[in-house]
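Yeah, one chain of the complex is gone here, protein chain that is, but the others are all in their spots.
Letters are used for the chains, namely A and B, taken in the order the chains are written, and counting of residues starts over at 1 for each.
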Amino acid sequence: MKLRYVLTRIFYALIILFVVISLNFLLPRLIFTDPAEPLLRGIPEDDLILRAAVRAEYGLDGSLFRQYFVYLGKMFTFDYGRSYVYKAPVFSVMFSKIPWSMILSLSAMLISVITGIHVGARAAKHRGKRPDKVLLGAATLTTALPSFWIALVFMMLLCFAVPVFPFRGAMTEGYSLTFHEWIFWIGVLLGVVAAGVSYYFTKKVFLLFVVPVGAFVLSALIAVPPADLADIAYHSILPIFVLCIGSIVSYALMVRNSMIAAVNEDYVTTARAKGLSERQVLFGHTLRNALLPMVTSIGMSMAGVFGGSVLIEKIFAWPGMGGLLLEAQNVGDFQLAQGIMFFYSFVTIVCNLLTDFVYHRLDPRVKLA
Amino acid sequence: MSVSGFFGKAGLFFVKAARFVWTRFLCPVGTFFKRLWKHRKGRFGLIVVAALVFFALFAPLLTPYDPKTPSINEGYLPPSWTHLLGTDGNGVDILAQILYGTRVSLIIGLTSGLCVTLVGAFLGIVAGYYSKWAGGAIMRVVDVLLVIPTLPLMVILHKYVSSSYVMMIFIFIAFGWPGTARIIRAQVLSLKNGNYIKAAELFGAKRNYITRRHILPAVSHLLIMNCALASAGFMIAEAGLSFIGLGDPSAVSWGQLLVKAEGGAFTSRLWAWVLAPGAAIFFAVIGFMQIGYALEELLNPKIGGTGMTARAWGEATDAQIEEAEEQMREPSPEEAAAIREQVRSER
Partner (left out) sequence: MKRKLAKLLIIVLAIAVPAGAFSACRTVKYENTLRIGAEALPKNLMPYDSNTGTSTVIASLLYNTILGNIGTPSEYAEQGDAFRFPDGSVYTPPDTAENPFLMTDNLLKLEGAYPKKPGARFGRTDDYTPARQERIDLLNRKGLSPDRDAGETWDTFLPTEAAENAVPSSGWLHYSFEVAEGYSWSDGTPFSAEDVKFTFDYILANQGGVGAVASFLGNYSRGEASEDGKAFDMYLGTRKTSDIKQIGTSILILPKHIWKDIKDPKSEKNLNPVGTGAYKLAENGYSESSSVTLQLREGYNPGGQFSGAPPPAYISFVLHGNTDIMLSALDKGSIDLIYENLAIDKAMQLKNNPKLYKNVKLATTSNTYTTTLLLNVHGGKFGDGDLSGKGKEFRRAVSLAVDQNALIGDVLYGYGVKVSDGLVPTGQPHALTENGAYREHKTDIDEANGILDAAGFVKSGQYRKKPDGGELKIEIFTGVHNERLAQALRTQFERIGLNFSYKQAGTDYAEVVKDVNQTKQGAYMFDAVLNTVTFAADQLLMFDARYGFYETANPTPRLYNYSGLDDAALRALMRSMEIEKDTVKQFEKAKEVQTYLAGLYVEIPLYSAKHVYAYTERNFVNFVPEDTTPLFNDDTLRYITQKK
């Protein structure tokens, strides 16, 4: 991959980021004539000292340019302001909720990618027959029915009519999560060391990525006591299931369409002529090429992985980023909502960038437009 | 000119105008719908959309209940002969709410879908065919808009600007047009290099003329399909946003039904309350999507359609359509073998 290409894309992404930050800055100033108004709502009007102090704290004093530069500086030091409801910096509030969203969305993504590929490949192999028809029928259902409605129906079925699963929260009520921090960090450290050592001996690059991530997940699992883990797992089954339904169908459909289109290509005929078995042709050649659009799709949905699905988290009362956004709306915590908006944009930009790189690496035919 | 002469001339003018409208607009539109009707998917879609419009227009005639007056003593009733789908927490008949809710969903979906398609098509064509500079600028704007997350933005705006469906439609259009623009622009770029366009340009045709006569018809199938699918998508989006609480709580819509259902239906085991809005949304979306798919199957040359523009398709006679379909059809194995034989023998 050309260095020039990489740098151009990064530069371009930075420009977009810059524009989004500026929009974020202008937003309250466009909505209100006095952007300090929502922050000053609780303070009596004759308390001028306090009002001036609040203005200074949120950087709303001084000329517009001065405010803008102060704001830019704050963005780069990750100072997104202070949530007045949580009485803590917005950054730390958001970061405490992201792991919860990731539990749901990463698990759902893993399961749906693997299952989706299998289902889609099978449907492509038996095109026109039962598996294909089932997939196409499921596709119509899931695109036409809103995802939150499917969640509601399953909740009614499995939580109330036949009370199998719990219907709220991530843990049984009244219990809080115990997390042994030092075990966690030791595990991560060991993982990084192991990655370096294994790379040194085997010279395989993918180990550098896979081993630390694996160590991260493993130490997280060890640092939480098993009763808590089981509790969280039990509570997450239904939300993950609901999230998977839509994803599986869409990935499967994508794979199926790509494989059907690929089957008509020349290289498939060549492979068959070479004498390869049908299975090898399908999974060795066509699948690899069919995965390309899936890579794009996965990349685009990474922002959702960090941000969580607002609808599902509302229905199941899951304490993730989506729930945080709704809470900010209910309570009127403006700083929090703005911080979340910026975070979503940031993650989207970064994920688009990485997707571009990965896609280009996988398919060099793509033009650099 | 005498009086009779004047009337004669006016009459002639009207006759000419009527004939013009008839042949150029009404006939094609009529045959358009007829052809759609013959297609299986199209028929289904047309029936559903017609039913929706019927419900939206004639809802007061179809149900004696008013969807806005509550009567709490009749709350949480299961389906019965007086209330076909039961009542919700405030005693309002659910069937009435669904029938009246069709209006909101249709209006939001269709308005947003139409406007998004128009704006996206316009900007997409400008970006693809007109000046490169403007095109570049538009695509940058598209990139930025695609990155901004609409949900947090709507949350912020909802709290501090009056919440209403107008705001929702506005946001849908403002953040929906980049998708359409991208598709249209890609198509226009690939068309631009076609020979007939280059020829027309060499002949001195202005860009507007080429757009009108060549490009627009070529992308029209994309536009129609985009409109149908976008409307369906926006209907679902409206339900989702109302569910979160970003809609207008005093309005009657399917999303609002689901909001209240979340609170009341579970423990009361009132299935109709939850299933009915879902079914309504399902049929509405399917209807629009089937129309879109039907049109694509009929018009998109790549998957076996006739390869004609929508206008030509409406204007052509049945025999011409048959011939075009015959040409585009993939040959069966026997025919393929026969053709191969023929080619071999010709060598």
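Following the convention adopted for this analysis, a residue touches a chain if its C-beta (ideal position, glycine included) is under 8 Å from a C-beta of that chain, and two chains touch if they have at least 3 such contacts.
Here the structure is a predicted model, which is why all the values come from computation and not from measurement.
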*Which of these touches the unseen chain: A:70, A:85 or A:292?*
A:85
*Write down which of A:9, A:74 or A:122 is the residue touching the left-out chain.*
A:122
*Sole residue of A:218, A:263 or A:317 that reaches the chain not shown, by the stated touch rule*: A:317
*Which listed residue, A:63, A:176 or A:202, touches the chain dropped from view?*
A:176
*Among A:29, A:66 or A:168, which one is in touch with the chain left out?*
A:168
*Considering the whole complex rather than only what is displayed, give the residues of chain A touching the chain that is not shown.*
43, 46-47, 50, 53-54, 82, 85-88, 115, 118, 122, 160, 167-169, 171-176, 226-227, 230-231, 233-234, 237, 317, 319, 331
*Which parts of chain B are in contact with the chain that was left out?*
70, 72-73, 75-76, 89-91, 160, 162-163, 249-250, 262-264, 266-268
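In this text, only the chains that are shown with their structure count from here on.
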*For the chain A and chain B complex, residues of the former touching the latter*: 16, 19-20, 23, 27, 31-32, 38, 140-141, 143-149, 152-153, 155-156, 159-161, 167, 303, 307, 310-311, 314-315, 325-326, 328-330, 332, 334, 337-338, 340-341, 344-345, 348-349, 352
*In the complex formed with chain A, which residues of chain B make contact?*
143-144, 147-149, 151-153, 155-161, 232, 236, 239-240, 243-246, 258, 261-262, 265-267, 269, 271, 274-275, 277-278, 281-282, 285-286, 289
